[in-house]
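The structure appears below as structure tokens.
Just one protein chain is left out here, and the rest sit where they should.
Each chain carries a letter (A, B and C) given by its place in the written order, and its residues are counted from 1.
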Amino acid sequence: MKTHRCDVDLEVRYAETDQMGVVHHAAYLVWFEVARTRLCAQAGRPYASIERAGHFLVVSGVDVTYREGARYGDVVRVTSWVDWVASRAMQFGYQIRRDARLLADGHTRHVWVDQSTGRHCRMPADLAAPFLAFAEQTELSRRGRER
Amino acid sequence: MKTHRCDVDLEVRYAETDQMGVVHHAAYLVWFEVARTRLCAQAGRPYASIERAGHFLVVSGVDVTYREGARYGDVVRVTSWVDWVASRAMQFGYQIRRDARLLADGHTRHVWVDQSTGRHCRMPADLAAPFLAFAEQTELSRRGRER
Amino acid sequence: MKTHRCDVDLEVRYAETDQMGVVHHAAYLVWFEVARTRLCAQAGRPYASIERAGHFLVVSGVDVTYREGARYGDVVRVTSWVDWVASRAMQFGYQIRRDARLLADGHTRHVWVDQSTGRHCRMPADLAAPFLAFAEQTELSRRGRER
Partner (left out) sequence: MKTHRCDVDLEVRYAETDQMGVVHHAAYLVWFEVARTRLCAQAGRPYASIERAGHFLVVSGVDVTYREGARYGDVVRVTSWVDWVASRAMQFGYQIRRDARLLADGHTRHVWVDQSTGRHCRMPADLAAPFLAFAEQTELSRRGRER
């Protein structure tokens, strides 16, 4: 976890549960996405404006570890941060808690895509400084080549 | 229900259930959509190709009556047809059954939108003949003005 | 619309959009549900506790009119109220706005089910007073027999 992180509190929605009586595991990826949206806004660029400016931040990988189920009626806190940032890729980290209990944690990896060409590209220039700061890096890491 | 109709059999997905132990009511709209896709294909134009050609068939209204819950493990049959077709709008009808039991029925209303302008427009010309035939109409109805 | 109503502000989630670039029409039913949850809490019984006490408030019908699309980046306000309440059924009403624009409105109808028998039943006694007040009724309406 990094020093700069972002907390979003979400009320569990009934539609997010399944017949096991807990939140369906795919919903956690949606929660991660809500938190990621918030981190981009904190970096000075709401993700909606990133797309309008011609880029997509495409998900290239995810991993989640589920420790305990969230339930309808719970308010969960999604904490997210930037794990690392490379010129063409980056990783976010996440923890989901209900009060002090860790319910799940995970990561999402991303690549940048230029909407006009549909091809991988470099991160929008103005995002480099804030994301480097969030990731506690002084320069872009070398992981850019991984998808 | 009209003579020309289309049946799609769907296995209930676990993710479609909620903690009541039955399929969440919003999932039925997704099933209606799967059936509608099939009807468009039967009219000679898969909906994906309708969009690629520059139109959207936008949902302007829905109604659903839920009679009995579908459950994980069920295979449901979604029957759909064209209720009526106007120059700028149309309505589809649906029934969802498990064997002989009617689980739900409903309708979706739609308007055509031109992607280049973002405005309402007339139905693509080549769809008029098949949709009129499906709706058992000899001419376009006057309901085009409703959203 | 009734005097007693409840507003919930929701940030549109990326996962709620579809390739039309607007929120998928099924997501509105999920938003209605979030608002309904809030109204039940205002009536003194969070819906989670209603279920734990042995009842389900099952959706028996919905209708939605879609006027304009919600988009990722929008914050929408879901306003809900109790339209009418009968001994065994009730209806909620909803409007969804982005600032002053009405994006959609609709209704959901419900019946009460006793979890122990799986059969329709009367509303939990302690909810009658607050729901009657919300609906501006002095007594339960006669609509109880509709599903």
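Some points to look at:
What we mean here is this: a contact is a pair of C-beta atoms (placed from the backbone, for glycine too) under 8 Å apart; a residue touches a chain by one contact, two chains touch by 3 or more.
Since we're looking at a predicted model, the values are computed, not measured.
The missing chain, though absent from the view, touches A, B, C when the full complex is examined.
When the omitted chain is restored, the residue from B:Glu33, B:Asp83 or B:Asp105 that touches it is B:Glu33. Mapped onto subunit A, contacts with the missing chain fall at residues 19-20, 25-27, 29-30, 51, 56, 58-67, 69, 147. Not every partner is drawn; the one left out touches subunit C at residues 14-15, 17-22, 24, 26, 72. Hidden from this view is one chain, which touches subunit B at 11, 13-15, 29-30, 33-34, 37, 46-49, 71-73.
Criterion: only the chains that are shown with their structure count from here on.
Of all the chains, the one whose CA centre sits at the greatest distance from that of subunit A is B. Taking each chain's centre as the mean of its C-alpha atoms, subunit B lies 24 Å from subunit C. Averaged C-alpha coordinates put the centre of subunit A at 35 Å from the centre of subunit B.
Among all residues of subunit B, those that touch two or more other chains are 19-20, 26.
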